[in-house]
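Missing here: one protein chain of the complex. Every other protein chain is in place.
The letters A and B name the chains in turn, as written, and every chain counts its residues from 1.
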Amino acid sequence: MQGSSLRRGSIAGLTAGSGSALPALLLVGLFFIVPVVALLLRSVTDPEPGLQNYAALFGSGTYVRVFLNTFLVAAVVTAVTILVAFPVAWMLAIMPPAYGSIVFGIIILSMWTNLLTRTYAWMVLLQRTGVINRTLMGLGIIQEPLPLINNLAGVTIGMVYIMLPFMILPLVGTLRAIDPMTLRAAALCGASPFQAFRRILLPLSLPGIAAGGLMVFVMSLGYFVTPALLGGTSNMMLAEMIAQTVQSLLNWGLGSAAAFVLLVITMALYALQLRLVGARRTGGGL
Amino acid sequence: MLLDYDRLGWLRVALVGFTAAVAAFLLLPVVFIVLLSFGSSRWLAFPPPGWTLKWYEQLFADPTWIDAALTSARIAAMSAVLAVVIGLFASFALVRGEFRGRQLLRGLLLTPMVLPVVVFAIAIYAFFLRIGLAGTTIGFVIAHTILALPFAIIPITAALEGFDKSIEDAAIVCGASPLQARLRITLPSIRIGIFSAAIFSFLASWDEVVVAIFMASPTLQTLPVKIWGSLRADLSPVVAAASSLLVGLTLCLMIVTALLRRKLSR
Partner (left out) sequence: MTRSFLSIRAVRKTFGAFVAVHDVTIEVPRGEFLTFLGPSGSGKSTTLYAIAGFQDPTSGDVLLEDKSLLAVPSHKRNIGMVFQRYTLFPNLSVAENVAFPLSVRRRPDAEVKRKVADMLALVRLENFADRHPGALSGGQQQRVALARALAYDPPILLMDEPLSALDKKLRQEIQAEIRRIHRETGVTILYVTHDQEEALHLSDRIALFKEGRIEQIGTGEDLYVRPASEFVAGFIGNSNFLPAEHLETAAGAATVRLADGSIVTGLTAAEAFSKGQKVRLMVRPEALSLAPGPASAALAVDIVDTAFFGDRRRVLARTASGDEIDVRPTSDTIDPAGAAAGSGQRIYFDPASAFLFPA
């Protein structure tokens, strides 16, 4: 790396300073790219060459339902996460740091706590006989326990819980980058708080909301643990289906095809997200 | 005025109340699980009929839990060291290098963070089955290093971008060799980034479930796999005890991080 940056050749010019990336490149190439490509090839070669795995995937009502359910859950989780995260991020962006740091501490604690631990806690909390149902019944709000687990409600609560930090933290950055003077100017122009929110604050936060929301959506699409533990069998998600197809049914061809579909959707949305974030960066002064 | 905390009026009351509720929501499972682990009810009744340490006794009496924890620690430590070292070298290329495809390389090295883990898990599992690394510590470490690499590269490149290269050049002008300059000037300056990289890479491996579920063998189990198995079988309070210890570990990590950051940034 030292030598190459000093060399002055046309080839050196193309590769100057790239040498030290070699170990990472080898590792990722050999143990990430190769296995993933091999898996994707398997989707068109296993058990025999052809597109029969994809035909099976899109031809079966069961699998199409899994796709639809995956999108539904990801969309609901993203929407709820945005609605919950925005006010929190807003307050964190302008709160006195003494209070704000307490909330930040709680967010970090929750984010760093083992994923299974958090999911386990929700499994216990949301059970038929769990604390939430008992509290609600004790307060007389409901007569019968609510079905909160092994269904969409359970998955949504558990996933929103996990995704919130990923939405709140970048949004705080977006909101802090907005000059409070702009909102004062809006007020002096005669805008009521609601008008200032709808016409200035919300549009100015939109790039952050879109980027964060897309990230949450992408992460939710491929999530495995929480849906598997909190969701029901009737609303299985794609990741769980892939794992099951490979692990229990040993149907590698079909599992690989489903993995490929998940990969393509994820990467396309990721590219879109990069573009959103990138546009915001190059937009600079905007 | 919407961004002036002092001038929000009644809106502030509503928003602060909402923020407090969300903070409580985020704290609830963590606190709950710790309380539960000391409860005496086998059926996880809450509030518990009495308080006990028996779940912790059962946990420590069961060698499979201890084994799983030690395995996890070993794999996470090795993965973190590898990820930080490889990530450090890669970061120099990504930040300082002037070659075509630098952005592409960055994208490539960060992809493992974006790709759904389940896709990578079955891919690497199939690959390791073929080359005989499935169910081995080496296989685990390789897979986890790949997953941890983005978490190492992001903070290190950020620190490196914030470091003024001319300081390193000044050291070289003063007679230090380029290597000496990097070791004695640059690395100490980006130590906060390296330290964050180490924490995040360790956590990335320590908490990893999906790859581990596929890779685990009856003789090689990480802690998350052990917990996963227990959760699928029943909701034993022993899991609550194990989980509480994990929460304790997280708290320790947070405190150490905060203290070290304060010390390092001085």
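We take it that a contact is a pair of C-beta atoms (placed from the backbone, for glycine too) under 8 Å apart; a residue touches a chain by one contact, two chains touch by 3 or more.
Because the structure is predicted, anything quoted here is derived from the model rather than measured.
Only one residue in the set A:60, A:135 or A:192 touches the chain that does not appear here, and it is A:192.
Residues of subunit B that touch the chain left out of the display are 1, 4, 6-7. Listed here are the subunit A residues that touch the chain not shown: 179, 181-182, 184-193, 195-196, 199-200, 203-204, 283-286.
In the analysis below, only the chains that are shown with their structure count from here on.
Distance from the subunit A centre to the subunit B centre is 17 Å, each centre being the mean of its Cα atoms. By the touch criterion given at the top, residues 1-5, 11, 15-16, 18-19, 22-23, 25-30, 32-33, 36, 43-46, 86-87, 89-90, 92-94, 96-100, 102, 105, 107-109, 111-112, 114-127, 142-143, 145-146, 149, 153, 178-179, 203, 206-207, 209-210, 213-214, 224, 227-228, 231, 235, 239-240, 243, 246-247, 250-251, 253-254 of subunit B touch subunit A in their complex. Every residue of subunit A that touches subunit B in the complex is listed here, in rising order: 1-2, 5, 13-25, 27-28, 31-36, 38-39, 42, 84, 87-88, 90-96, 102-103, 105-110, 112-125, 127, 129-131, 134, 161, 164-165, 175, 178, 180, 182-184, 186-187, 193, 196-197, 200-201, 218, 221-225, 229, 239, 242-243, 246-247, 252, 255-256, 259, 262-263, 266-267, 270, 274.
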